[in-house]
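Complex shown without one protein chain; remaining protein chains in place.
By written order: A, B and C. Residues from 1 in each chain.
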Amino acid sequence: MHSRHRTPRNPEEDPMAGYHDDKDRLLRRLRRVEGQIRGLQRMVDTDTYCIDTLTQVSAATKALQSVALQLLDSHLAHCVHDAIAAGGAEADAKVAEATQAIARLMRA
Amino acid sequence: MHSRHRTPRNPEEDPMAGYHDDKDRLLRRLRRVEGQIRGLQRMVDTDTYCIDTLTQVSAATKALQSVALQLLDSHLAHCVHDAIAAGGAEADAKVAEATQAIARLMRA
Amino acid sequence: MHSRHRTPRNPEEDPMAGYHDDKDRLLRRLRRVEGQIRGLQRMVDTDTYCIDTLTQVSAATKALQSVALQLLDSHLAHCVHDAIAAGGAEADAKVAEATQAIARLMRA
Partner (left out) sequence: MHSRHRTPRNPEEDPMAGYHDDKDRLLRRLRRVEGQIRGLQRMVDTDTYCIDTLTQVSAATKALQSVALQLLDSHLAHCVHDAIAAGGAEADAKVAEATQAIARLMRA
């Protein structure tokens, strides 16, 4: 089983790691975003007024960013946290990796 | 039938208005985004490494923004264009409405 | 004199075009952003707590985006408006140019 908050290289190290409690919340949020995207397809298909469609695109984008923030928060609280607590070079690598992910989100 | 590029108040004015050619391109893009969102659900469900999931969230966000830009471009080229060509107060209202939509997109 | 809302190629066409009334408002906003940036330099220089500095970076970014929206709104209301009212191929070029500027702002 892959773990979310650790690199998949040593999954045996902590077989219980993973999405835990927030998995349900993430999946619920993603299903809601999926519903928004399908709603957008209906809006385009029925020639809904463009500005209303754009408002729904903004709402879906915002919902996706909330997913990103939840993922990031729990990544910092678990993966980065554990790497730092364990000490060593892994900690720096985890911080650099997280910063790069944040940069991708800000430029998205 | 509602028209995208005109306010729905006078759909008779131009019954042919709507998404035209770019409708297919918009629907294809939105179906791809829907696939990305479903992929994200699988990633969370199978405890994919969080940073990889975040990379996919960034990609889906970027794809949604391309949808927004396509909608906006054709809104300016049709709806705002026609309101200005027709003259009158409608033109100013359309420009203000478009700016507000852009503001929502930038803050999303 | 260069005009903001028209391409500089034919400035004689409308020698009065330009920033008009909103010039003062734009300049006031930009001076406030400049003050925020200088405030940031002091914060870094005096080792202000990083999170407080980041909050100020967010505020300055938001202020810059308001400048962008004001510029864009008046660009649509004047330059794009006039190109469309004049008719011809210039109108399409102006809309495409505006969309590209919006795309740069969204990706900034």
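Everything that follows uses one rule, which is that a contact is a pair of C-beta atoms (placed from the backbone, for glycine too) under 8 Å apart; a residue touches a chain by one contact, two chains touch by 3 or more.
This is a predicted model, so every value here is computed, not measured.
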{"item": "Where the unshown chain meets chain A, residue by residue", "value": "65, 68-69, 72-73, 76-77, 80-81, 84-85, 87, 91-92, 95-96, 98-99, 102-103, 105-107"}
{"item": "Touch residues of chain C, complete complex, unshown partner", "value": "1-8, 18-19, 23, 26-27, 30-31, 33-34, 37-38, 40-41, 44-51, 53-55, 57-62, 64-65, 67-68, 71-72, 74-75, 79, 97-98, 101, 104-105, 107-108"}
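To be clear about the criterion, only the chains that are shown with their structure count from here on.
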{"item": "Centre distance in Å when chain A and chain C are each reduced to the mean of their C-alpha atoms", "value": "32"}
{"item": "Shared interface positions of chain A, touching two or more other chains", "value": "107"}
